[in-house]
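Can you read through this structure? Questions will come right after.
A protein chain is absent from this complex, but the other protein chains hold their places.
Let's look at subunit A:
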Amino acid sequence: MHRLADLYEALDATTSTNAKVEALVGYFRDTPPEDAAWGLFFLTGRRLKRLIPSKALRQWVRELTDTPEWLFDETYAVVGDLAEVIALLLDQTERPAATEELPLSRWMEERVLPLAGLSLPEQRERVTGWWHVLPRRELFLFNKMLTGELRVGVSDTLVVRALAQHAGLPPAAVSHRLMGTWAPSRAFFEQLIAPDVSDGDRSRPYPFYLASPLEQPPAQLGERDAWLVEWKWDGIRGQLIRRQGGVYLWSRGEELITERFPEIAEAAASLPDGTVLDGEVLAYAGGQPLPFSLLQRRIGRQKLTARVLAEAPAAFMAYDLLEQEGQDLRGLPLRERRARLEALLRDRPMFPVSPVITAPTWESLAEARHESRSRNVEGFMIKRLESPYQHGRKRGDWWKWKIDPFTVDAILLYAHPGHGRRASLYTDYTFAVWKGEELLPIAKAYSGLTDEEIARLDRWIRAHTREKFGPVRSVEPLQVFELHFEGIAASPRHKSGIALRFPRIARWRSDKTPRDADSLERLEELLHAPA
């Protein structure tokens, strides 16, 4: 585990991207493949299935260090990261500077993974035994493996860049091979960096091409004719693969969701072998998309009963064809791929093709965009007809032109500490609106402020705390924020009776007084307005 600890330290000790890539390349080069595979597993944010309840870890460390529960909780609130707080608490006796090296793969395969089959007392004995002998920095890593994510301030893009540089491959090839599920093994890592580009894995999706938000007026994109315009569907972005007799439906989060959508999988079995579609999983009935909340309800269900399937029927709205007859089509222009897609999916109602919006000018298009909400879509996708299918968020060929979000002016009511590197700041907030003279919480939001604003707000919160409930503080209801959100739904679970979708902070309205904030009635009106 020394190597991973060295890498972690190197990544942690710099804010420079190049230095990080350099450290990663060095790690992949110098580490045996079976260990590098595990390193990669953690670097890409993958995590083990929870082996030990964190409650047990807390209890063990409290017992070992004789720390009362209230003191542990206070300390944890300051550090914000369970793995770190455990490592810091245990770091009190003389610790070995280095232990006998056990390679990462053996740590994982001989020690960590087998914990799964053990009883709690047996787990306790092993884990606390390792706690006693591991040097401080490895102790922290080991705890991270047990508690979850071990991201080290490197994005997947950086990891891919480093791997590609190490393997002498194009980043796209590496990123493709990294998609989907894989087991961290010597074979996997060797195949990952192998020069031969044809891989055998039939379930593997292509990296998704992601649209960039359109910030300029669309007229600046030039000729209207050079672009294909579709609705921006409000569902789950997916890739549907039909290869060698199998069907695989991947979400953009690289999750295999085939089993969540049996009707799509069933219909896909009749597609010709060697087909890969890019599109959107939608709640869909009678040729019309249904609100996203229906799809959401279905995702939340443990069991897909016949009733659930009937309440929220799903379909795959296709908008691109990435592979046909086993041939990778991504290099062809969209115009060509689109023509093939339409021909392929003719008369297949489970696979509607995303219709093309024909409004002939940018002005008429802007007009049509007003229909978005009533159609349960989020605006437009604008794609260059001559473009190949790229990967990642490469700007220039795919744009999303979203409709303006809903807004509400709400009052800061509670502050919650952040996690990880922001653990000692208040970064998560609960906002409220007026109902008569009462303030009712309507949303929790954490994104949207600059670091500088977060720091300023943090100081304000500390100076204007009314009460503390564990790590949460209630503050004087004085600060008004403009929130944006994408939708609103009735929710009996909330005291306000409503739930906002994707609420985030648009700006801090220091120009407004609490009396200027919105009322619940105004939000309720949105609820009842025609969808």
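Definition applied: contacts are C-beta pairs under 8 Å (C-beta built on N, C-alpha and C of every residue); 3 or more make two chains touch, one makes a residue touch a chain; residues count from 1.
We adopt the following convention: contacts and distances are computed from a predicted model.
This complex has a chain not shown, and the name its UniProt record holds, of "DRTGG domain-containing protein", "Fe-S, FMN containing oxidoreductase", "mRNA 3'-end processing factor" or "Sarcosine oxidase subunit delta", is "mRNA 3'-end processing factor". The residue touching the chain not shown here, chosen from A:Leu51, A:Val79 or A:Leu118, is A:Val79.
Only one residue from A:Asp91, A:Glu109, A:Glu486 or A:Glu524 touches the chain missing from this view: A:Asp91. Touching the omitted chain from subunit A are residues 12-15, 65, 67-68, 70-71, 74-75, 78-81, 84-85, 88-89, 91-92, 153, 420-425.
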